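Of the protein chains in this complex, one is absent; all others appear in place.
Now for chain A:
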Amino acid sequence: MEAGAEEAAVGLVVLEKPNGGCGASCMQYRLVVRDVNTLQILQLYTCLDQIQYIEWSSDSLFILCAMYKRGIVQVWSLEQPDWHCKIDEGSAGLVASCWSPDGRHILNTTEFHLRITVWSLCTKSVSYIKYPKACQQGIAFTKDGRYMAVAERRDCKDFISIFVCSDWQLLRHFDTETQDLFGIEWAPNGCVLAVWDTCLEYKVLLYSLDGRLLSTYRAYEWSLGVKSIAWSPSSQFLAIGSYDEKVRILNHVTWKKITEFEHPATIANTKTIVYKEVEKSPSVETERLSFPPTRALASSLFSTESKYDISQVPVSLQYIKPVADRANPKMGIGMLAFSPDNCFLATKNDNIPNAVWIWDIQKLKLFVVLEQLCAIQSFQWDPRQPRLAVCTGNSKVYLWSPAGCVSVQVPMEGDFQIVSLSWHSSGDSMALLSKDNFCLCYLEREEVK
């Protein structure tokens, strides 16, 4: 585990170059590119304003830095540090910005979602997409980068436009039967588009690539509906997490529910393994105590080590019932993620914020529950193998794999509260982000003979 340098940055976003090698981090108005293995600064760029968002292009040659306040996007090249590009949206304002899959176009969403401008780095052409939908996931690219689906809203009705990314030609334009479209997501095979409605209405629609409605799924009426959706990597399953604390799995053949996973506060099934994080008091060697105590020693004294214990079933978890009169209540399934080998599904029930539920997809049963001491901030699967990394806002990162789970302390001086994490595409390392700092965690690969 190597710790990164301390950097005070606002809106720190760390993205790793997809093809290994470099990691970028931004600090206020400076963009720092480091080597992933040595954390040595390779490049340093200065932008015009405070950077809110950075993104690598798909071929890892360019980085875009978006400054929403100024409405400017600056693009930097890694090969040619002298090359520069600035896109100014002016009075149109900027709300979101992203790369196109080919790495040569930038899609800017103007303020109030007036339009999406497609700027090309190769040609002088500019394309506009009118009436984009102001929702969480309004733009979706297929995995192979060929098609882009954009959610639009005209005359109080939702539409979806499918564009060909190579020449930005409109392929299909059709309306959806949603009240208020909340999000769209392509299946990994690029042939089916999942569209779901606002949480006031439980409705999931599945459209084929050519715009035909394949199926509609409604679990119930009136109660709060879909909170999160995830496709399995093989496109076989669609997991729908809803506000009623259940995950429903649809299969790709009939688009009907094959099972639903409940998240009760008491786990009674004896076949489920429950790992509970417990604190273990740190062993202090009195001989090594010195005065004044060094920072490292101080931090290690005050930081509590933790380990996992296997709890005996039945286990009752801490259940929180949210206040009824607030919007967007903290209940229901807020996070869903399939493992890359399609064997496991990790979920988080916001009513039980300290637990990660891992389901075995082959058996369609609950496999493991990780009970943490603090609330789960985020988790992410290793892109190569069924290994889950979890962070709960303290200075530990937790790893689970079918072989077991481990709690790793980040050896940082001072407080390092991990808020989010991000795996490298090779699965060998991951970046742990706190509000101001980040650190890279390297995982050793075991030699299996």
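Keep in mind that, in the parts below, contacts are C-beta pairs under 8 Å (C-beta built on N, C-alpha and C of every residue); 3 or more make two chains touch, one makes a residue touch a chain; residues count from 1.
Keep in mind that, in the parts below, contacts and distances are computed from a predicted model.
Going by its UniProt record, the hidden chain of the complex is named "SSX family member 2 interacting protein" among "Protein YIF1B-like", "SSX family member 2 interacting protein", "Aminotransferase class I/classII large domain-containing protein" or "Proteasome subunit beta".
The hidden chain makes contact, of the residues A:Ile87, A:Ile184, A:Val226 or A:Ile267, with A:Ile87. Among A:Leu171, A:Val406 or A:Leu443, the one in contact with the hidden chain is A:Leu171.
Among A:Arg146, A:Lys330 or A:Arg384, the one in contact with the hidden chain is A:Arg146. Although one chain is hidden here, its contacts on chain A can still be listed: residues 58-59, 62, 77, 82-92, 102-104, 112, 114-115, 119, 121-126, 146-147, 153, 155-156, 164, 167-169, 171, 179-180, 189-191, 200, 208-210, 222, 252-253.
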